[in-house]
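Remarks on the structure that follows.
Heads up, one of the protein chains got dropped from this complex, but the rest are sitting where they should.
After this line comes subunit A, so read on.
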Amino acid sequence: MVEEIKKNILQMIQKVPGVYSVLITDRDGVQVLKVNTDKAPEIPMRPGFLSTFALAVDQGGKLGLGKTKTLICSYPQYLIVQMNKLPLVVTFIANNSCNVGHILALEKQIEPTLSVLSLAVGETYM
């Protein structure tokens, strides 16, 4: 089943030029699933980097704009898009010139996969 999910996600990201990898993690940055292309960089995949999303979401909640849905970070080389699907977090690592709007549009496509995975993670937390 995992292989099938990975294949689906890979097909999905190959349609968006510039996306290097997709990581599905829990809120502590522990990897549940990783789908890479050849050019995927290692640095943004560290749990230390990924887990900062949970902190950012908590801080973002204080802005009074409601629950934080997405976090977009633009660095000189990379662009990181993280989506709040707690208990899961979806991270897209892409080239800085990548189409952010297109990545955001993948949210709906990736949701069915997440519902399967979040069940597994939810049970583990209980």
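Throughout what follows, a contact is a pair of C-beta atoms (placed from the backbone, for glycine too) under 8 Å apart; a residue touches a chain by one contact, two chains touch by 3 or more; residues count from 1.
By definition in this document, contacts and distances are computed from a predicted model.
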Quiz item: One chain isn't displayed here; going by UniProt, is it "Late endosomal/lysosomal adaptor and MAPK and MTOR activator 5", "Anaphase-promoting complex subunit 11", "N-terminal E2 ubiquitin-conjugating enzyme" or "Prefoldin subunit 3"?
Solution: "Late endosomal/lysosomal adaptor and MAPK and MTOR activator 5"
Exercise. Kindly state which of the options A:V30, A:L55 or A:A105 is in contact with the chain not pictured.
Key: A:A105
Exercise. Name every residue on subunit A in touch with the hidden partner chain.
Key: 16, 98-105, 108
